[in-house]
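I am attaching a structure below and will ask some questions about it afterwards.
The complex is shown incomplete by one protein chain, all other protein chains being positioned as in the whole.
Chain lettering (A and B) follows the sequence in which the chains are written, and residue indices restart at 1 in each chain.
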Amino acid sequence: MDQMLLISILAAAVTSGTPILYAALGEILAERSGVLNLGLEGMMLVGAVSGFMAAVKTSNPWLGLMVAALAGGVLALIHAFLTINLRANQVVSGLALTIFGTGLSGFLGKPLIGIPAPQTFKPVTIPLLGKIPLLGPILFQQDYLVYLSYLLVPILWFYLYRTRPGLHLRAVGENPAAADAMGVGVFSLRYLYVAVGGMLAGIGGAYLSLAYAPTWLENMTAGRGWIAIALVIFSMWDPVRALLGSYLFGGVDALGFRIQAVGAMIPSFFLNMLPYIFTILVLILATREGSRRGAAGPGALGLPYDREER
Amino acid sequence: MNKQSQLTLTLEKRLAPSRWISFLVPTISVAMALLFGAIFLLMTGHDPLKVYEIMAEGAFGSKYGLSETVVKSIPLMLTGLGVSIAFKMLLWNIGAEGQLYMGAFAASWVALSFPDASPGFLLSAMFLAGFLGGALWGLLPALPRAFLGVNEVITSLMLNYVAILWVDYLVYGPWKDPKGFNFPLTAPFTPSADLPTFFGTRIHLGLVVALAAAAILNVVLWRTRWGYEIRVIGESPAAARYAGMNIARNILLVMFLSGGLAGLAGMTEVAGITHRLQHGISPGYGYSAIIIAWLSKLSPGAVVLVSFLLGALLVGGYSIQSSGLPAATVSMLQGAILFFVLGSEILTKYRLVLVRRGERRAN
Partner (left out) sequence: MKDEPNLVEMRDITKGFPGVLANDRVSFAARAGEIHALLGENGAGKSTLMSILTGLYRPDEGEIIVAGRRIELHSPRDAIRNGIGMVYQHFRLIPPFSVAENVILGLDAPRFLLNMPEIEKKVAALSESYGLRVDPKVKVWQLSVGEQQRVEIVKMLYRGARILILDEPTAVLTPQETRELFLTLRRMAGNGHAVIFITHKLHEVMEVADRITVLRGGRSVGTVEKKDTNPASLARMMVGREIPPAPSRSEGPRGEKILELQAVQAMSDKGLPALRGVSLTIRAGELLGIAGVSGNGQKELAEVVTGLRPVQAGRLYIKGKDLTNRSPKEIIEAGVSHVPEDRLGTGLIPNLGVLENVILKEYRRPPISRGPLLDRRAARERSEDLVRDFQVKVAYLDLPVKLLSGGNLQRLLLAREISAAPSLIVAVYPVRGLDIGATETVHNLLLQQKARGAAILLISEDLEEILHLSDRVAVMYEGEIQGVLPSSEARLEEIGLLMAGMKKEATTA
């Protein structure tokens, strides 16, 4: 009985960690290229609403997912234009994106409130793997988007550290002047990765409305975009650590939920605070750890690049 | 060889910012954001002129509307001032919303605990409690930032959720009015805890507090040693350290003040408007404050004006809801304004020039 509960909590940790994971992976790409995008929350919300809308219209969750990615990417392009071309303050532009995205999703989503999604991503047990005791029900009785994230993490890791485009991505974020002098296109790469980051955030949002909830609620991300940003710092900009971190956050989320279900005497408000307080604590620990190890993130993170700066 | 010269539009750095452009930029930005909103409304099947007309009518068209615009601008001013002073030192305090809630909570505690106190004493105690509630909540992200360098954007924002959940816990739980038909609100405060109002409208004493705060901040920033330190740290932390300034202490002080101002906004909302603590006392004033701060270039005087403008946008937003448009329209427009401000800021730093590039071959 206890084991059943543990398995269900851990499986729920994976499920609720997945949207954060997608957003964090996207943010890792953007930040590795040197652009801080604090607009994750806004992009996730727009992803969630547009994905849901498309899925309702077409009855196809995959189309919904694509629309969500596209919407997230388009929003990210606004941030890219402001910060890369116009050298606007990256913090403020990201905040603007969050405020804008929150408003836009509320506007678009008003007619959708209360509609259940007709077609959603449902858990599919993987043959063989799903039968493994313990691990099977936790990891391999999930939906396709979770499986996709299993693939994405090693792919991104390999891309970052073992390929030429990955080398260029890291170079642009570490020292754009050096990369530029060697003929690496700083502007185009930053555009690319900010956009891809936005697409992944959009997918993370769509996961909420098409798999996790699955329905549309105003502000349904409830700070997950910000948690993802904290997670990027915690992960030291590494996809594999981001995977572990997001399941940790998912676990805290799921734990609160389960404690409620069990009918403990703790008011739900306090349980709902857990992920936020946990984020703060983790961020403090990660910052201490990072400064001890001298890992403060990509060297040029947050700085606009101006070739003729004198 | 077919030679030709080519005209290109490029950005050239301005040697000195021009005066008129720093006034023009926010004006253009708001106009562009409204234009963007119009296109968006048109595309989603609404009549933009009609919508804007209803908004303007709601915000300025009547004595009531105008007074409501002023009413909304009070918490916007206080939070906007708080955010501005923090931004001035490059402290990204995104937590004004939570600080507002904690100020409201602390002031409500005073009002509910001492219902028999005299109005003068009670209101003074509530002002103090509101300020302290917000200030201490603002100190929470400041401590790890000052001593460990922990990113305050995320911590201050996370605390918003915690503060709102805390107030919800109270109004849904132990503080719930037993006679409130199960609504999430406390019992009404004693009349001694009501802020005086003016002109028979809902405009309350908070306006005077906000204007005074703006005036004081203006003096602090430009005429005092402390203000000088804040500006130097904001411009260049390295130079501040070099000059022997204590940066950690200033982080704590500024976040204390910043949070305190937001806390005052919470206090004036419960004492001036709702007369009780309830669920959702702020429609996101603390987030609008970020836009106000940036739009007013962190200058306290400008915060007053811009708050009035955003107050009008909020009131206008309420009036369009009756014609079926969602409340989120306003938040979208706010985001768009900030985008356009950021986009046109480049004109203060650079100017567009036509340059003739050297002769080059065609093809």
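Methods note: contacts are C-beta pairs under 8 Å (C-beta built on N, C-alpha and C of every residue); 3 or more make two chains touch, one makes a residue touch a chain.
Note that the structure is predicted; figures quoted are calculated from it, not measured.
*Asks:* I'd like the shown chains that the missing chain touches, ordered by label.
*Replies:* A, B
*Asks:* Given the contact definition stated above, which residue among B:Y52, B:Y228 or B:Y318 touches the chain not shown here?
*Replies:* Spelled out, the listed residue whose C-beta touches the missing chain is B:Y228.
*Asks:* From the list B:K63, B:R241 or B:H279, pick the residue that touches the absent chain.
*Replies:* The missing chain is touched by B:R241.
*Asks:* Contact with the hidden chain only, please: which chain B residues?
*Replies:* Spelled out for chain B, the touching residues are 12-16, 223-228, 231-232, 235-236, 238-239, 241-246, 355-361.
*Asks:* Extract the touching residues of chain A with respect to the undisplayed chain.
*Replies:* Against the left-out chain, chain A lists 162-165, 167-168, 170-171, 174-175, 177-185, 292, 294, 299, 307-308, 310.
One rule holds in what follows: only the chains that are shown with their structure count from here on.
*Asks:* Give the list of chain B residues in touch with chain A in this complex.
*Replies:* Per the stated touch rule, the residues are 44, 92, 94, 141, 144, 148-151, 153-155, 157-159, 161-162, 165-166, 168-169, 172-173, 287, 290-291, 294, 325-336, 338-339, 342-343, 345-346, 349.
*Asks:* Residue numbers of chain A touching chain B in their complex, please.
*Replies:* Of all residues in chain A, those touching chain B are 38, 42, 78, 81-82, 86-89, 91-93, 95-107, 110, 218, 222-223, 226-227, 229-230, 233, 267, 269-270, 272-273, 276-277, 279-280, 283-284, 287-288, 291.
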